[in-house]
Every structure is written in structure tokens, then in C-alpha cells.
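A single protein chain has been removed from this complex, and every other one stays in its place.
First chain written, first letter: the chains are A, B, C and D, and each begins at residue 1.
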Amino acid sequence: DEIKVALDWAWRPYHAPFIVALAKGYYEEAGLDVEFEEGRGSNTTAQLVGQGNYDIGHLNITNAAHAISKGIPLRIVGVYQPRTAASFIGLEGKVELNEPQDLTRYRIGSTPGGSDQLSLRIFQLANDISETDLNIVSMDGSTKTTALMAGQVDVVSGDSYAYNALVRGAGYQPESFLLAEHGVPLLGFGFAVNPGSEERLGDSITTFLEVTKRAFQEVAADPEAACTLARAERELPGEHSQCVDYMTGLLALSTDAGADDWGHVSEGQVTALLQVLEDVGEMDGGWEASAYYTDKYFP
Amino acid sequence: MTELRIDNPSAAETEDLAEHQRMVRRAKWLKIYHGSLLPLLSGIAGLLLWELAVWGFALPQYLLPAPMQVFETMIDRWPVLMSHLWYTVVASSVGFVIALVLGIVVGAAIATSRSIDRVLYPWLVIAHAIPKVVVAPLLLVWIGFGLKSGIIFVVVFTFFPIVVSTVTGLKSAEPDLLQLVKSMRANRWQTMWKIRIPTALPHVFSGIKIAATGAPVGAVIGEFVASNRGLGYALIQAVGSLDTPYAFASVIIISVFGVTIWYLAELVEKLSIPWHASQR
Amino acid sequence: MTELRIDNPSAAETEDLAEHQRMVRRAKWLKIYHGSLLPLLSGIAGLLLWELAVWGFALPQYLLPAPMQVFETMIDRWPVLMSHLWYTVVASSVGFVIALVLGIVVGAAIATSRSIDRVLYPWLVIAHAIPKVVVAPLLLVWIGFGLKSGIIFVVVFTFFPIVVSTVTGLKSAEPDLLQLVKSMRANRWQTMWKIRIPTALPHVFSGIKIAATGAPVGAVIGEFVASNRGLGYALIQAVGSLDTPYAFASVIIISVFGVTIWYLAELVEKLSIPWHASQR
Amino acid sequence: MLDTASFVDVKSVEKTYFTPSGVVHALGPISFSFDRGQTVGIVGPSGCGKSTMLKVLAGLEDRTRGEITVQSRNVNGPLDDVGVVFQKDLLLDWRTVLENVLLPAELRGRVDEKIRTRARNLLEELGVSGFENNQPWELSGGMRQRVSIARALLLKPSMLFLDEPFSALDALTRDKMNVIVQRLQMHEEVTTFFITHSIAEAVFLSDRVIVMSDRPGRIIDDIEVGIPKPRTLSVREEPEFIDITRRIRIHFEKAGVL
Partner (left out) sequence: MLDTASFVDVKSVEKTYFTPSGVVHALGPISFSFDRGQTVGIVGPSGCGKSTMLKVLAGLEDRTRGEITVQSRNVNGPLDDVGVVFQKDLLLDWRTVLENVLLPAELRGRVDEKIRTRARNLLEELGVSGFENNQPWELSGGMRQRVSIARALLLKPSMLFLDEPFSALDALTRDKMNVIVQRLQMHEEVTTFFITHSIAEAVFLSDRVIVMSDRPGRIIDDIEVGIPKPRTLSVREEPEFIDITRRIRIHFEKAGVL
């Protein structure tokens, strides 16, 4: 079967499993003709898949859920990163981030709209920090890192694995503070499909997830080799070491690829996610978790 | 309109004058019709088309919200939008004025000296041809956040058209007229003011019109990159949370602002160069 | 240069001619000096200043890499950069040509009819004043990734300056000259070609120069938003990993491309309107 | 001018300019008519509305009131088959001298080797040969004027409107031109309407001289010049010629203060 997959962003190190699977022909072996297209953020990917331009989206499941609540026709079919990577990152030695209250002392660079803002709001709610307690400067994603290292801001909010790798790449040590450990039950990466494609593909979705799982296992077993292969196949940003760093950072937050429940999406997860979205006012009540996901393609 | 009279009117001429004044009145109405009614009509037609497209193609809200939805949102969040607008207006205006002054001065320097032309122009072209997004972080680190960086974005955005049109305009002076003021021993400065600048104005106004309507775009992009206020900030927030009605409300306000600037620039043009063929 | 002779040369005149030709040669050298050496020198000075700034302020690489580093990166990744450049060049050129043709046609329509002016112009202004980032997802969904959307971005980016300058230019025709061809019973079309367009050209070239140098920016932004190739894509990858040398290498290539287009446009201008005061 | 309709018929034509700085009644009610092949010379003080009249007649400028018919057809737009020499030379900077002369042919889509040759011959005859490929700004004032005359003559129009066509020419060249124009009229039966400031020129070239008053220009005299054509330059010493010039001069002197 022909499957068009939309990624969440342009090729990044954490997409290595897909590159490996493609390069080694795993999808073909399983009788799938998979084609990947790069994306520009999970929101856009949700729209692209919802519009039917693509069958499957690899995207942040929090965004996916939010998109579904906005009426975009999608169904979550798998989650392999049950803990959000959202975190605060500073430079080691310059800042100390142990307690939620520590954050009130620093200037925080954050991107308005999108997941940054969402996780921040949930974090505040969960830890009883009022909006005025935090000193937040809004800035674009690409500006955040530079501003952090130039000292314009003390802390930035963002995905831990990405910013840790960037900070280390620039010769500093990161001091990071994972929101998932402080009451933020958001979900990370997973897969969502377009209902039309779901009908057409059926069990092929299962096959796709199975093959992808196998690739993840392989990458987890040897990130170095995966990075070497991925960098040879695609134009990936950053050095080889950065790639490995990035990869392992994300794997640490993901379900063990060897485990049986890799990629499983549970009602509990989805309900918790939707509840928290409702609590912060991102979506209205009266939702039905079953409309958001299905685990029938779980391998 | 014609109070001052050069000839004494004859009876027939009085009749002509009446006829003429009728014509002038008609022309005035036609102008009002063309000047406000037509744009209004075309605006309404555009909105209708939009509404139709949304219903006809059954476009979902997240893709293209219907105008009515956008208007509701606009009314709901009017105060917030207005405070954002104000910020953007300030950044655009200040930035545009700086670009205008700087652009004309630099343009004059380039038009006057071949050496300045050759040394400076390539850098301006480079500054214009560089995607601002890359240098944005640099700019921010040096200048900091807030209004200042917004203004600088606007300047960078609007500077170039003004320079180019000023240079072409200043170089367009009739050689004969230059010889005329040379015979009156005008110095460079006077030649500039009395001949070159008037000749350049029609050109410069092209540049100004392009730049002026570009100013809000510059401001919004500046706010995109780093700011806590302004319509650009509103936009990025709206887009980030898939709140398309709010995004389109911001966009509409930006457009209205842009169109307003446009008509202002046209008005200033009309008043500044009534003598030019394009305005007669 | 002066082969064709109107007068028969006298002895003294032959001498003058020799003197004149000496002067022409000198002027030619001066022109070469001004035309290539000066920009080159100013380019080198700029690079030196940059290198100095990096060492002087001890700027870290992620903020501003030294030129040498950038050059190394450029050489290292030359083939990749070139393949990206090619993509951007295609998008810019195709988009620019479309914008040029469309812009001149639309400009002519607006200049000819007051009604078209009033109905169409506001929409063009709006299209120009809308920050393209908002409509980007829309574009992606409708048009998808690839060259097409890059071209559309370029068109949207470069269209407006051409329209504005075409309109002003076409309206600048001398009333006397219009009367002249009217006496020859020229139709609208002929008046356009024989009088209005030649008068407009110097204006249009301002617009073209602004637009042409804006074309690569449009392409890059398009690639930022929706493409998997091109220098804009290279940039997004570089910025994403804080690979500033790579980012700057891309930026330098974009700038060089922009400057090249600029000089091309100037050359075409020189060849097209040798009769205009600005070129004599 | 008998009961048969004249070639051109002007009835109570008036022209008033309305400008932001005032109303200018340029041309008072003017009525006259003339026949095919006639040459009508117009003289009158500067600013009296001669150029205005010419443009109104040629259908290039709207009249405020009155009627103009050419061959019994109402004039409401530019006339066909005319050549106009305007008071300014109006050469196009973006065309060489030859291209400027060829403009009317181009507008008719009639540029071929024959017409090119005619253009070159005209330039030669008018004394501007050798400058065909020069740009207009490289010519002297008088040369420019002759180029614009060549342009008006190119297509051998059946009607000529000339607005001070020889004002920038020296006495000798002017005489040459007068001879050329007269030859043209004789051979090709061109109806000519021309404005001049030289009374002698008006009388020499015309079948009829119209004298205009100060602004608003009205006709104060309309003189038939009975001297048979072709005339040689020596006709200027004949008593009839001198009589007519004196009669015109007196009109002028009555109006002004010398």
C-alpha cells in the first residue's frame, strides 16, 4: 500500500528511525510503499493530514488532540513518547533549577502560541504560580537559543532534548527542568491518521507501526550507527555528536522500543491530556475521549 | 473653485462658467464615487466571495473562518486588538519616518557621488537581499527587545524602495534645467532643492507608496521575532493555538491599517506634486 | 566609439578627436574603477571589519562566526549549497518573470481605467500589507511543498513594486505628447506603446530593481515555510541547529545572488533607456 | 463660400479654459469657412488664442461652444489625414531623428523602404540630412523644428495645421521653407491652416489672411490675397503685397501702443 507520511518538521536527528527504515528497505519488505514529507510544526502537520494531503502524521500528540478539538479530522493511533519533553533550560552555573519556585527569579524566553505557551500555562496551574510571578519574554524559536547564550534571557522554554543538544553543541552545559516531572501530563510524539486514509489503509497502519517500532529498536540499540546512516542519507542539521545527543535525549523520554507497549495509546492518557487542556481553557468540555484515538492498530 | 478671475466674464461666458461648474460638480461626484464607493463595493464583494467560498467549499474554520466569525471575534476582543494595533502603529510610523529621512539622504548621497554609489549601493542591496530572519537573533542580541527592535525592522524593510526611487528620481533632472540654474550660479545644494528634488518627487512617491504599505509588514515581522505586544504578537499567538478567527481578525486590522497608509500616501502625493502630469 | 562621422575632420579637429578619445579612454578606466574596483574594495573592507569585530569583541561563533569560518564551511559544503542555490535561483527567476509580466499588465490596466484603479488597487495593497506568515499554512494546504509555492511567494513579494511604479510611470506621460499622437489618430494601444511606455520605463526600472533584489528574499521565505530544498531550507536547517557558519554561508550566497541580480537589472536599464536623463 | 458647403466651416466657436487660478476666455466667438486647397494664414498678437484655435479646429481640444464641420461632417475628435506642426517641436527623446519622422507612418503600420526614403528625402530637403541617426537633443532649435515639419509632411496629408512652423529659422532658411511649402500646395492641393508672426510670410504663402484681435481672439480682418500663385520671393516688392502687409500692420498698430 502507498502511505504518505507527514513529519512534524524538517528532517531532524530524532527522525533517524524513519530514515533507517527507508534506507534499509524495511517498509518495502513489509509490502508498504512509504513516502515521507517534511513539515513545519505539528499544527501545520495536523492540518495537512486533516485535509487529506497525507495519510499519517508524525507529530506532537498534544497538538494533535488540540487540533482534533478544533474540528480537524484526525485520529490518534499511537504514542511512543508518553512524557512531554517540555522543559526550562538554562546554562549550568548561571542558573539553578530545582524547584518550580526557582523560575520566578529568572527571565524566561518563550514562544507565544503553540506548545511552549500551553505547557507553561499548565505548569503554572499545577504548581500554583500566578502569571505575574514569571518574567516572560516572547520570542521566536530560532531566537531563543541565541538569546539564552548571549545572556539576554536566563532560561528558555522548549523541548529538553533539542535545547540540551544545542547548548552542549555550543560548548556549555545545560541545566534543565523537565515539566513532566512537575505535574504536566502532556504527551509527546506519536502518530495520527486521517479518517479517510484510515479506511483505505486499514491494517497497513498496523504494519507501518510495527515496522517503525523495529526501526526505533535498532536506533535505540546503536544511536551512533543510526546517526551515521541518517546523516549520510539526509541533510541533517548539526554535527554527528549533536545528532547522537539529540537522539538519546528523546529516547530517554520515550517508551522503551523493546517493550510491548511501545506506541500504545491508552484511554487514560488521552483523558488526562484532554482534561488538562480543558482546565487551562484550551478546549471546551463535553468531549469524548474515544473520538480522539483508537488503539485498534496497536501492533 | 474659480474665484479668481483673469478675464471679465461676458454673458456667454457666464453661461459657460455655470456649465463648467456643473461639470466640475459632476466630476466631483464621480470622484467620490470612484474614490470611496467603488473600493467599498469591491470590499463588500470580496467579503461576500469569501463567505461564499467558505460555505460553498464547506471549508472548515481552522482553514478559513467565515467573515462573520472573524467579525464576532474582532468585536469580542476589540480592546485587546486595539492595544496591539496601537503598538504596531507606533513602530510602523516611527520606523517609516526614519526610513524616509534616511532613505532620501542616502539616496541623495548616492545620486550625487559616483564613488558613494559604488561603495554604498552593494551593501544596501545586500541588506535588502538578506532574509531578515537570519539576522534577527543577531539584531535582538545587540539592540534588545521591544519597540526599538520593531522600529529597526520597519526601517530595514522600508528603507530600500525609498533609496532606489530617490536615486533614479534625482538623476532624472533635465540637463537643460540644470544648465539654467547653472547660469544663475546655483550651488549643488540649490540645484538639489530647486531642480533635482522637484523632478525626483514623482519617483520618490512611488518608493514611498511601496515602503509605506510595507511598513506594517516590517513591524509585524519584528513582533513575530521578539515582542510582547503588537499585532504580530497577537498573530503568532493565534496561529500557535490554531485560533484562526483571531488570526484573521488581526490580519484584517493589519490590512486596514495598510490600506489607510496607502490612501494617506496618495493624498500627500496629490498635494505635493499637483503640477506633475500624473496628477493633472 | 565614433566611427560614423557627420562632418569632415579638419587637422585641428583630428587633434580634438584624439584628445577626446584619450578622455573617453580615461572615462572608461574611471568607470571600470568605479564599477568594479570600488565595490570590490568596499567588499573587502566589509569582510575585514567583520573579522575584526569578531576578534575585537570576542564574539562567540553562535552569535557571529568569523568570515574565515564561514568560507571554510562554504567550501566544505559547496555542492550542497550549489544545489540549494539552483533551486532558489529557479524559484526567484520564474517568480520574478511572472510578477514582471503580471505587474506591468495590471499596472497598465490600473493606469488606464479609474474604475479598475479603485476596485483593484485596495486589494493589491492588502495583499502587500498582509504578513505572509499567516497565510503560509493555508498555502501549504492548498499548494503543498515544492517549487510552486516558492514561486508563488516570489510573485507575491515582487509584484507590488512593479505595479506601483508602472502605474506612476504610465500616468507621467506629457500631455503635449499625448496630443501629438492624438493628432496622428493613434489608438489607445499605440499611445501606450509609443508614448506612455517609453515615459514609464525609467519609473518601471525603479520598481524592477526593488523587486528583482526582493525576489531571492521571497524565494527564501517561501522555502522557509514550504519547501524541502533551496537556500531557505538550508537556512532553516542551519538555524535549527545553531550552525551559524552554515547559516551565514547560505546568507552570503543569497546576498551574492541578490547583488548579481541588481547589477543585471542596472545593465538592462542602461541598455533599455539610453535616452533618459538618468543614463546620459 | 457660395451656396455649396465649404470644406471647413467654423460657426461661433468659443473656447474658455477653466484653471484653478482663474477662467481664461481664450477664443471669442469665431466664424469663418474656407475651401479645399486654400491656404489660410493666421496672424494676431501673442496669447490671443491662435494655437487654441488651431487645436480646436484639428479636433485636438474640446471647444466650449460652437460648431465645426469639415466636409459637412461635425468635428468631434481628431481629424483624419492631417499633419500638425505644433508650436513646440515635440520630438520624442527615445527615438532618433529618423524614427521621429517615421512616427506617423508607424502608427498607420506603413513603414517600408519607400516611406523611409521619403523621410530621408524630406530631411535632406529641409536641410537636416546627416543627422538621421542622432538623438533629438543633439540638434539645434531650428533643426528640431524642421524635423517636426518633416514629420507632419511625411504622409502627404490633405490638410496641414502649422503653428509658427518657421519661428526658429533664420531668414534664408525660412524663405527656402516658404518656397517648399508653396510648391507642396501647388502640386498636392493641400488645405493649409497656418499661424505665423511674420506678416510677410503670411501674405506670401496665403490665399487668405485672417487677422485676430487680442484675447479673447476674434477675427478683425479677413483679407483675400489676390496675387497669383506660384509666387516668387520677389513678389514681396510688388505694390499689392506691400499694400496688404500695410493693412495688417495698421490693425496691429491700432490695437497696441507703439
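In this text, contacts are C-beta pairs under 8 Å (C-beta built on N, C-alpha and C of every residue); 3 or more make two chains touch, one makes a residue touch a chain.
Since the structure is predicted, the reported quantities are computational estimates derived from the model, not experimental observations.
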Given D:Val40, D:Ile199, D:Val225 or D:Ile244, the one touching the chain that is not displayed: D:Ile199
Chain not shown: contacting residue from D:Glu106, D:Asp175 or D:Asp221: D:Asp175
Interface with the unshown chain - residue positions in subunit D: 17, 19, 21-22, 24, 43-47, 49-52, 87-88, 96, 127-128, 130, 133-135, 138-143, 146, 164, 167-176, 179, 197-199, 233, 249, 252-253, 255-256, 258
Interface residues of subunit C (partner: the chain not displayed): 1-2, 4-7, 9-10, 12-13, 16-17, 19-20, 24, 175
Residues belonging to subunit B that touch the chain removed from view: 4, 6, 176-177, 179-186, 190, 194-195, 198, 273, 275-276
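Rule of thumb we're sticking to: only the chains that are shown with their structure count from here on.
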CA centroid of subunit A to CA centroid of subunit B, Å: 42
Subunit B-subunit D separation of Cα centroids, rounded to whole Å: 48
Per-residue overlap in subunit C, given as positions that touch at least 2 other chains: 63, 137, 141, 239, 276
